[in-house]
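What follows is a set of notes on a single structure, which appears directly below.
Only one protein chain is missing from this complex, and each of the others stays in its spot.
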Amino acid sequence: MLAGELTVLTIALPWFGALCIWLGGNKAPRLTERAAVAFSVFAALASGALIPFATNQVVLRIPVGGVFGEFTFVPDGLGILLACIATGIGSLAVIFSLDSMRGEKELARYYALVLLFIGAMAGLVLTGSLLLLFFFWELVAFCSYALISFHNDDPKAVAGGIKALVITQIGGVGLAVGVLLTYAQLGSYEFDALLRHSAQMPREILGIIAFGFLLAALAKSAQVPFHTWLPDAMEAPTPVSALIHAATMVNAGIYLLARFYPAFVNVPAWTTTVMAIGMLSALLAALMALTANDLKRVLAYSTISQLGYMVFAVGVGATLASQFHLLSHAVFKALLFLAAGAVIHLTGTRALAQLGGLSERMPFVRNAFVLGALALAGVPLLNGFWSKELILEAGAQNAGMAAFILLLFGVSITALYATRVTWLVFWAPPRETNKVASSNGHSRPKEIGDAPRAMRIALGVLVGATFTSWLLIGGVSEMFARTLTLANVHVLTLFEMMAEIFLTPLTWIALGAVGFGVWLWTARERFANVRASWQFVTRAAENSFGFEWLNAQVVRATMGAAARLRVTQTGQLNWNMVGIVGGFVLVLAVLMMRW
Amino acid sequence: MMPAFVWLILVLVLAAPLVYLGGHVGRLRQLVANATSVEWETDPPNHLSQWLALGALAVAWIPFTLAARASDAAFALGTLALRFDGIALLLSALALGLGTLVAIFSGAYLRGEKQTEKFFALLLVMVGVMIGLGAARDLFNLWVWFEALAVASYMLVAFQRDERASLEAGVKYLVQSAAGSVMILLGIALVLAQAGTLDLEELGARLVTADSNLLFAALALFVIGFGVKAALVPLHTWLPDAHAHAPSGISAMLSGVVIEAGLIAMLRVMLPLIPHLQGQGNRVAVLFLVFGAINLLAGNLLALRQTEVKRLLAFSSVAQVGYIVFGLGITFWSGQGVGAQGAFFHLLNHGLMKGLAFLAAGALLFALRAGLPRHAPLTISDLAGAARRYPVIAFAFSIALLGLGGLPPLAGFMSKWQIFVAGVDAGNIWIDVLVVFAALNSVLSLAYYAPLVNAMYRGNVSPLVARGTPVPRAMVVPLVVLAVGVVVVGVAPNVLDWLTQPASAALLHSLGY
Partner (left out) sequence: MNLSPLDTAIFLVLGLFGVGFYALLIVRHLIKLVIALQILVKAAVVALAAAGAASGKLELGASLALSVIVVDTVVAVVALALALQVRKHFGTLDVSELGTLRG
């Protein structure tokens, strides 16, 4: 069956490319670049070709035996959509890298890891086995670590990478426990087994599985309180940030929740928790984006916030809306990141205070960035508008008016920070001179001009997609409805969606919220004293609402324990003998005491 | 007729004196040739003993293959009683495999050292004795094998005997290990007093009426006595010194097989006792589970802030032993073979991965030692940029480290997973909690493996690497073999079933299931 081969190709093409590039070394950078583009584009084509074959049946089955079960692949609608995003946006990031990474050392390592990353993400969404899911889940975490730390002579980059690795792996423990419990209960790793037999499981076991999966998803998708790794991951080369934020990594968490929502929907408090965390992340991260002073950090917080909307949507049962917003977000966030990458590449800084006045110098990049910001804010006819409206509508219907009002608050802030960051980068005069242009791996400040060719290609494609990706709703919903039989998705044609969105008053209220947000920025002088009275929020947001502190405490406690434990290793033979004698007494006591 | 596995032991142990003499013959010849000319500052290169050792190891693979096919062969001669069951097969496969690779690796590594013929002879003894230890079916025999293994290990740890650190490590190893060994003897005396026999297969029947308190005392003595060798915390204190300051090939053997051999010896002597504890057998399970957890945490925390590469790897061995002990504890608790199979699987994988890690560290130490003061430890920052000059070694080292950290699709992930599956299957909430704890420890371990990998791939090359010497191919080949093994086992975990399944079956059999 062709579906099996295409599934394998989608995963194996990037991996094979990664292997070739790794083995090829750094001798021929041009060849490396071409190979990377070729393999990623072909993988994207393979995943695209998979669309007509969407099925909820296993297309590939590799028996492994023992406690490892069978490795299966099920390319259903959800999986194919995410695979297309991973490979499609991934190949655009690779194309963008041609310009932005040119001249860097160790390109082979860079491209090999990017391709490994893309392939692992494709595998994660296409597999039908929980064990294999965990397998790819860990691999994605490793790739993100290696890429965030790509500039590994920079201690900040290394620290950011390890932070991402450790936090997502801690979440991964939740997934592992869920998978292990599922296997212990059902004797199978198949998704279908969990989805269909969840009701037969003991309630508390199912509860642990559900919250374990949730933990993993929150860590991976950088939701509160695990979001602290994402801003620090900004030390990565910008195409990697685009990859993490749009194509791979953070999408995995949303995917996991959407995938297993039908199994967990009846677990007490699960959907409420999902909704609450989504909402909290959406709002807190939006506030943090408003106060951040680093171009990439603004975008990072904005990702957390937008992911919050998706998590919320899953919580209210709007699987289609969440995944549709995931698609829109992937496109416009990739656009924003790559445009920001162009700005950073061309100016050599990412501090908002040093940027500014670039509107004239780089019109192409400006247009791309503005379009991305508009889509982020939810301005009509761009893809972000449609999917966000679907989420708002689902929220209003299923979670009540209070939730809707909170969401609207978030929408306003989103519009506000989107306006702010665009203004500061392109129109405001720079407030500081660019002193650190030589940091971030860039050799020296360049003569500032517009984006070179490969960047333009990648940005151009994304601009086109930002205008058009919402037209896919009919196809996506049909594919979902056909292959996700348990998710309760209905076919929603384009016209139905347009009618639905334009006819409900909620849309107009939401647009009012967007307008209000933009107006707030234009009227910021008038609100100077209001801002002063909100200082405590600003300060809290700048300090990441204390989560960063919490994080640091955990690290410090661990490191402190390690340091204290080292004292016990005295190197003195007599002391070592105390360990032996003491150990004997303890063991004897444990074995012989009455208990 | 003697079964094949006896030949296996004989070939190795009898070849050892030949290897030793061979080295002397080679040296004599060269001394004669140079009698009139200059005095050698160090001993002349001594290839003969290495080739003899390699020959003996190559020959040993023949009886090994035969022994692997003949299941459960037994042999008795006077007071010597042996039985080659699944556990023995597992241990001999690991010892022989790793021993062969270490012998290939060490010829070039030891260039410039004195008396390398002693090294190779002792290496053969170590491998042969370990196989005997695995096959012993008499409690006292087992102690003798164990003691012989210990003596070979002491001498190998302190092989570079004009080196203060090696001497210090050797002394600590010897005194602590000897104290443990005496405890074992006392335990044996207790068992003998109760049962009137030391045959491990007859013990079970004779212990039915035994006083369970005395059996508990014997168990405690065995756990501590063998636990010193198996590096159970808090008995592990000798390990970081010995593993870090032995020649790297021996570090690989010690971490990869010898501590595991200690654990297997412990299992051997404990298993017949456990069914006779008047229904208190679960205490042993609890003991193992607790030791597993303590080893995990202590090993990882101690490794977290190490700056010396080999010392870091040594502490990571303490943590990895924790997984094995944890898996065994699960089987003791539940009586299901999956946990033990996972533990044996992890034992093999740890042998592969840690063997690879120490050999790779050794290769880098070899390459960089031109710039280091003699026998100075290799630190993580010394490795900066190593991947540039030694891409294969750095890559193999990275595979070993990531495998130890439990990254799929490498071997370590698979065996840990199997242990976790067994733990959750046991259906006890506390074991579930321990599984979560073990998984979190895996994450913690990444916090020291990842920076080590990162250092090797740095762009700024350390001065030592810049001045590094080329590494001979004989040292790289074992690394490649092991790295391929780690990946293959990770992708196809069932390739080692032929070793792990009989071993766990043998364990269950001894437990009386």
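Letters A and B name the chains as they come in the text, with residue numbers starting at 1 for each one.
We take it that contacts are C-beta pairs under 8 Å (C-beta built on N, C-alpha and C of every residue); 3 or more make two chains touch, one makes a residue touch a chain.
All values derive from a computational prediction rather than experimental measurement.
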Per the touch definition above, residue among B:Leu66, B:Ala165, B:Leu440 or B:Val461 touching the missing chain: B:Ala165
Hidden-chain contact residue, picked from the options B:Leu10, B:Leu31, B:Leu186 or B:Leu372: B:Leu186
Using the touch definition from the top, which of B:Val144, B:Ala376 or B:Val481 touches the missing chain? B:Val144
Specify the residue from the set A:His197, A:Arg482 or A:Arg566 that touches the hidden chain. A:Arg566
The listed residue (B:Ala15, B:Leu142, B:Leu203 or B:Ala244) that touches the chain absent from the view is B:Ala244
For chain B, which residues reach the chain that was dropped from this view? 79, 140, 144, 147-148, 150-151, 154-155, 158, 161-165, 167-172, 174-175, 178-179, 181-182, 185-186, 188-190, 192-198, 240-241, 244-245
Residues belonging to chain A that touch the chain removed from view: 566-567, 569-574, 577-578, 581
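The rule we apply is simple: only the chains that are shown with their structure count from here on.
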Can you compute the centre-to-centre distance for chain A and chain B, using the mean CA position of each chain? Integer Å is fine. 42
Considering the complex alone, what residue numbers of chain B touch chain A? 171-172, 175-176, 179-180, 183, 213, 216-217, 219-221, 223-224, 227-228, 232, 234-238, 240-241, 283-284, 286-287, 290, 298, 301-302, 304-305, 338, 341-342, 391, 402, 406-409, 413-414, 417-418, 420-425, 427, 432, 435-436, 439-440, 442-444, 446-447, 450-451, 454, 457-460, 492-494, 497
Under the touch definition given earlier, write down the residues of chain A that touch chain B in their complex. 25, 64-68, 105-106, 109, 131, 134-136, 138-139, 142, 145, 149, 151-153, 158, 161-162, 165-166, 169-170, 172-173, 176-177, 180-181, 183-184, 558-559, 561-563, 565-566, 568-569, 571, 573, 575-577, 579-580, 582-584, 587-588, 590-592
